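Below is one structure, written out as structure tokens; comments come after it.
In this view, the complex is presented without one of its protein chains, the others remaining in place.
As written, the chain order gives the labels A and B, with residue 1 at the start of each chain.
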Amino acid sequence: MKKILLLGILLAALALCTGCLNKAEESHVYQGDCLAIQDGGKTLVLANSQPKLNPLKGDKAVFDISKAKVGLAPEVGNVIRVAFMVEKGKNVAIKVMNVSKQDLRKK
Amino acid sequence: MVRKLAVGSLVTALLSLLPAWVWAGGGAATELVVVADTRALSGFNFYLATLYNQDMWIFATWAVVITSALGVSLGLLMDLIMSHVGLDLGKSAGHVEH
Partner (left out) sequence: MDWLYMHMPIAGVDIFWPGLVLIGYSVGVIGGFFGMGGAWMVTPGLNILGFPMAFAIGTDIAHIAGKSMISTMRHSKFGNVDYRLGFIMLIGTMAGIELGAQIVMALERIGRIGPVVRWVYVVFLALIAFMVFFDYYKAVKNRNKSDDPSHTGATGGVNWAPALHKINIPPMMHFRVANITCSIWLPIAVSFITGVLAGFLGIGGGLLRMPALIYFIGAPTHVAVGTDLFEVMISGLYGAFTYSLKGRIELVAVFVMLCGAAIGAQIGTVATKYAQGYGIRVVFGSAVVACMVSIILKQYGITAAATVIILGAITVICIYIMAIMFRGAANELREKKAASTGAKA
């Protein structure tokens, strides 16, 4: 019983530490139809197809995907979902998912 | 028991024969990246999904920590409830469960 309690406490402590360490900036998610891929594939322009859900205002949004983890290659016309952070006024993508091509439900 | 072992070995052998069949119908290899849609989420789900999008290492650590903590606490809670109800699990303590 003591062992279990000890383990519980250890885990709680670890959880607390992890929680404290997690001070990274909050990321956001944006989804829309791909309008253009520019700068040799480094910049993605998405239409604001779901203005009520998307966190950025305006008809379209530009994302720097040079450092992002990109799955199935985005093409103009595809629905793309981007996880991004705002760094110095620029939308820097972390992950890019091609919603049109990647329907996980069929797997 | 030996038969169980033989069966297991057979499964493993079959697994090793799989590649030819598998690759025959496969498409081009592309890594699938999943972005969790956090836009309509709130609370704990939002936190988890944001972490998932942002930092996989912290997410993975969290997943292991929370899962084990929940497993242990639920086990303790159930032990407590069972002892209150009066059913002594100690009688079957030699029993394995997993």
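Everything that follows uses one rule, which is that contacts are C-beta pairs under 8 Å (C-beta built on N, C-alpha and C of every residue); 3 or more make two chains touch, one makes a residue touch a chain.
Every value quoted in this text rests on a predicted model; they were computed, and no experiment measured them.
J.: Just the residue numbers, please: which parts of chain B touch the chain that's not shown?
T.: 1-5, 7-12, 14-15, 18, 21-23, 25-34, 36-38, 41, 45-46, 48-49, 52, 56-57, 59-61, 63-64, 66-68, 70-72, 74-78, 81-82, 87, 89, 91-98
Assume only the chains that are shown with their structure count from here on.
J.: For chain A and chain B, let me know how many angstrom lie between their CA-based centres, rounded off.
T.: 24
J.: With touch defined as at the start, can you tell me which chain B residues reach chain A in the complex?
T.: Its residues touching chain A are 30-40, 50-51, 53-55, 58, 61-62, 65-66, 68-69, 72-73, 75-76.
J.: Provide the residue numbers of chain A that touch chain B in the complex, in ascending order.
T.: My answer: residues 4, 7-8, 11-12, 14-15, 18, 21-22, 24, 26-29, 31, 50, 53-55, 69-73, 81-83, 85, 94-97, 102, 104.
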